[in-house]
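Note that one protein chain of the assembly has been removed; the remaining protein chains are unaltered in position.
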Amino acid sequence: MAHTQDKSSALSQGVIIFVYLAVLTIIEYFVALTFDATGLLIVIAIIKAALVMYYYMHVYKLNSDEGADNRNSYAYKAATDRLGLWLFLLSDTFVFAGLMVSRMNLLGLTRPHLNQALGLFVTAVLLVSSFFMNRGETAMKFGDVKGFMKNTAVTFVLGLAFLLGVVFVEWRMAAAEGLTASFGNPATGPVGGVFYLMTGMHAFHVLTGLIFLAVVWNNARKGIYTAEKHWGVEAATVYWHFVDLVWIFFYPALYLIGKVVQ
Amino acid sequence: MIHFLIVGALVIVVALLTYLGLDLTGLADKMNPVTASAQAVSIDHLWHLEVMVMCFLFGLIMVPLFYSLIVFRQKKGELKDGQYVTGHTNLEITWTVIPLITVLTFAYLGGRSLSDINRIDPNALVIKVHAQQFTWTFEYPEYGVFTTELHLPVNRQVLLKMESKDVIHSFWVPEFRIKQDVVPGRITEYRITPTLEGSYKVRCAELCGTSHAYMENPVIVASADSYATWLNDQAKLAQESQTPEGKGKLLATKNGCIGCHSVDGTKMTGPTWFGLYDEDTKFADGTDAVADDAYIKESILDPNAKIVAGFPSPSIMPPFKLTDDEISDIIAYIKTLK
Partner (left out) sequence: MKNINPVWRGLISLIVFGALGYGVGFGISVLVNGAAKTSPAGPIPSVFALFFGFAAFFFGVIGYRGVTRGLTWQVIGTLVGAFVVVGIRAAMGLSAFDGKGFFLPEGAWVFGGLVGAISFMFGVGVLSDWVKWARGIETPEEHPQDESGWKKFFSVSLDHKVIGIQYVVTALLLISIGGLFALIFRTELAASQLQFLTEGLNIFSQNGLQLFNTLISLHGMIMIVSILLGIAGITNYVIPLLIGAQDMAFPRLNAFSFWIAVPAVVLLLSSLVLGGFDTGWTGYPPLSTLAPVGMQMFFLGVFVAGWSSILGAINLITTVVRMRAKGMTAWRMPILIWSSIAASLITLTATQFIGLSFQMVMFQRLFGMGFYDAAKGGNPILFQHLFWFYSHPVVYVFVLPGLGIISELLPVFSRKPLFGYRWVAMSSLGIAMVGYIVWAHHMFASGMNEYLRIPFMYSTLLVSVPTGVKFFSWVATMWRGKISTPTPMLFVLGAIMVFFIGGLTGPMNATVSTDLFLHDTYVIVGHFHDTIFGGFVFPFFAALYYWFPKATGRRMNETLGKIHFYLMTPSFFVLTFGMMYAGFLGMRRRIADYDPELHLDGIHLVTTIAGYLVAISVIVFIFNFFYSIKHGEKAEGNVWNSRSPEWQVPSPMPVHNYDKSFEVIGEPYDYGSGDNGYVKFIDEPASNAH
């Protein structure tokens, strides 16, 4: 099982998964540009999501019986917290599912006209940030606080870049494409609304994720995490990957599937 | 065993009594007001069947419940436990499967009944319905007729094509049974074959704002002949009304103004138009003005500009985009109302 590896194989596993994800994203992008294959895009997104869930978010840990012999142990409590966190994520998934349903209902198989290069770029930024997050967590798992802090700092910067990219670049460019329609100018209807709400809701989660990262980074600096006791780090990691997971679906939904409308 | 026999007998008695009781209220074999359409007949049949099954189920649960309550109650001072039975798989399966079959039957019959009431007659008479806060307007497209009363010929299928100008409304004539929402941005259809002459009302059944309760217009089902006569008269009227007042009246009907403004002084959602022109109007902020052309024009284009005293702010009246000619026609019509 994955959690009994040594450090270097854990790290290299992270690299391999990252490569898979990157390749899939590129395939996704070119598939979308060359022919209309929504079904294929859905399959790719699901594969990517499964990889992230299993290798980066360690869903299987939900099933582990760590600490079951002593209910007052840190491990048992952490496992309880883990269940709570995942239930929260399940609930949160429904917000995004609802957005997806609204998107399909209102736009159908059409999509807004957006800058493809920028879309691919921010997606890549978020993916890379997930990779560093994984490295950070792995470092912490083996008690390497320095390594954790270094990698998390990189993650934080990438996440911030994503957030700023969405809010200050993507939204502006979209506005230039006429999507601000929704802000008072009744020309393009709900397209703008859907775009801003989906990216906005996701950006809001990125923002909370960043705050979470800052908090655990600071606590790591104070030295309160150890190889055995670092539930806070694990929670921040899982949450961060969840934000990435959402984007795995939102990216094709906004940028890739369907025909462009203007 | 004796318990089962008594309970069995009682179930039947209670079921019958329940049915008879409902029958006294007149609700057992058909739904309420008179059955005035072909579609209603099929709905009433389904209803009757459901009532019978429900009466039986009522007895089936209530009788053993009360029976146990009385016969198996704990006597004073007794501290014994009941019989030790934890379950019975066959029984459980029975009362899962039988209700399952029952509801599937309902669903099947429901589907049948639905296809009955949706049966299409290609010769159906098409009438357009425009809904708005808080009135209905009916358009007979081939005759250029607009009215606020819906006239229908008896025994002929009618297809209403319904559109809403503002919010969701619902077209419901209880005597026809069926109800259909009218949604902005799409056309919904309502198919009906009136079978009973008489006058009814279409009552808006979807909350559409403060005066939703009053969104009721007359529906008149008449013999084919008198329907034709009425329609001809209306068509003639529409043609002849080339005077500004006549056009104004037509516009007031078409745009639904008279759904909110009475022309005879009675109070409706909006202030009456009777005696409006050239008289003093008091506003909610304490000021007042004479209702001249300019004021009326402003009232139509921007109802919020001045709110008449006694009416809520912001104004319930939606702004109307009418041309200057149309507005002067309406004003000409309002002038006649004295």
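Here the chain labels run A and B in written order, and each chain numbers its own residues starting at 1.
Everything that follows uses one rule, which is that a contact is a pair of C-beta atoms (placed from the backbone, for glycine too) under 8 Å apart; a residue touches a chain by one contact, two chains touch by 3 or more.
Here the structure is a predicted model, which means the values were calculated and not measured.
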Using the touch definition up top, pick the residue from B:19, B:47, B:277 or B:333 that touches the left-out chain. B:47
For the chain that's not shown, point to the residue among B:203, B:247 or B:306 touching it. B:203
For chain B, the residues touching the chain missing from this view: 25, 27, 31-33, 42-43, 46-47, 50, 54, 57-58, 61-62, 64-65, 68-69, 72-74, 78-88, 91-92, 95-96, 99-100, 103-104, 106-107, 109-111, 113-114, 116-118, 166-168, 170, 172, 174, 177-186, 188, 201, 203-214, 216, 267, 284-286, 310-314
Residue list for chain A contacting the dropped chain reads 68-72, 76, 79-81, 83-84, 87-88, 90-92, 94-95, 97-99, 101-102, 105-106, 182-184, 186, 188-194, 196-197, 215, 218-219, 222, 224, 232
